[in-house]
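The complex appears here minus one protein chain, its other protein chains still in place.
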């Protein structure tokens, strides 16, 4: 990671010569053969930059120059690309205490691109994290509510959701290890919260508080209409060496087996029958597609399935998703495709792939007379556009 | 559910206008696109009723009239359909205490259709169910044995199995959450049974009693020759609201991950080597096909795999079953296709689909020279007819 210039937390020097880093990347680019990362990058080079040569050691610097020069042109400024890509809505995820300054600046600008925030409370919900106390202080500051108890915590969260809503947000998002949901009693949850404030929360406290906050976030969504997104099943910072050397989010999150049927039962029993609520569930555990997620989404009115996510946001991964969930959940309990890329340039590649994959899936059903042609055409629209628009109330 | 006329337990009125319900169903029928329910209904309309128009809002009432009029004709009486569908055997599942009156009436009629019962002891085995004590009273009545102890309970069960056998039954069936099997000692099991009679059985008592009764049912099958069917892995009545409002079996059973290798070990060690016994295992957890079920069925002489079941009784689900189990279990450790529909009219659709899917699977093997043509033809017969006939001793 040093060789490709990932900065170290302790300031140990890393490679800073961008051309050298690019050459190394180009020399090793064949290692990406057959992977979505490789496919996206090829697509970006060809479709976005118009480069027809394949990236390898021999073409590295020529392509480097070409990209450098294009990136300096006005056509490659982010807002220009946003317009060129024909993006209708881009949603970011933002900490509960964020002032959403960048969103405000976009709103106040003369650019009419729609970039909306989403409410992500993970940092203030994870009472076991080292940084939690500091996050609570930020939450107090941001909300103007002095968070000294569970009750004030909830008020502050509700306050921030309201602010996010005023800034255009339509959804929340939670990243959790397990989708376990359980309502605690008022005194029980405050006791947990007080232990957390004193720095003496146990592992079990952390597990229960996260479970309780899933219930609470659902309750709040019933109130304020936010779509509730749940992304479970990644064990974060698996590689402690990389985590300690390079910090958070350096690619070492690894999925674990995830259980939905029993874990989500209390939440779905309380809120799953709400017809005005939308809960969108994602998974990294494909064994749950046909066993748990499709039956749950086929049954509960509030529940929709998010598309194949992260390690499965790929040709084969997307195809497995459709093959494993459609027969039980149908198409209309899914939400079309929403990628969760951080790479602006990869957006066209990912949506193009998703649309081709879905079109191919529909064509297979049509060829086997499972659906008729007019249904295939309507579904092609729904999967590319209609369902996602409906799911997120856009 | 109120809008489609599902009766409530407390008598709250629900929609009773059949035409209105049908119109609502027709308007929403596109939501079934790509699902087996949708495919079966289309097949039924076209093949059974001869209706070529597609069901939607515009055709709803015309199709309603057509169905109504056909259902009033003698050709659409159940026995006429049974004959038209060329059904050789239809097996029902019946409570241990059932007097099988309807079976008796068929036997005594001049109709020669073969409708046989199967012995399903779930209601008298589930000692934790609210209704259990009442079920034990029924069992006492039906068997003429006063069930006051585990020993009398077993005698009553054996008595009922004998009665079912005299009425043509060839198999038992058990629906359980986990296929955990464990033999308890005589005093241990009676202690559990006495606690259950007193209404003080614990969760663990319930788990152990079910595990013990799996062993006992296998022992009895060795004695009386009944095929033993096990359907594990559904968490029943997941949606408490629907359960309390509409009652049992209203579509809210959700699968859970199921473990066979360790759970079934004691049972397979004791009875799996019996060459005269047939145990048919089903699953709702496809991750066990290649990992556990196929290796177990490939090894134990008594064990056969039931077909893709419930949420997997579908084109893709059946194809995955064959692809995941055949290489390890072979074809001859499976039992062909037996649907478990409650909808008489769906029987031709489901068997037609199963036969086409198997024929396509065999054709794939033939095209790749894995099997020869004569083998493919023989297997086509076996999968459609021979294996199921053999497995159930028909």
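To keep things simple, chains are lettered A and B as they appear, and every chain counts its residues starting from 1.
Just so it is clear, contacts are C-beta pairs under 8 Å (C-beta built on N, C-alpha and C of every residue); 3 or more make two chains touch, one makes a residue touch a chain.
Model, not experiment: these values are computed from the prediction.
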Candidate in contact with the missing chain, chosen from A:61, A:80 or A:235: A:235
Contacting the left-out chain in the complete assembly, out of A:131, A:148 or A:254: A:254
Missing-partner contacts on chain A, residue numbers: 30-36, 38-39, 54, 235, 238-242, 251-252, 254-257, 284-287, 311-312, 314-317
Residues belonging to chain B that touch the chain removed from view: 257, 259, 261-262, 265, 268-269, 272-273, 287, 290-292, 294-296, 299-300, 323-324, 326-328, 330-332, 365, 368, 370-372, 375, 378-379
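Here is the rule we go by: only the chains that are shown with their structure count from here on.
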Distance between the centres, which are taken as Cα means, of chain B and chain A, whole angstrom: 40
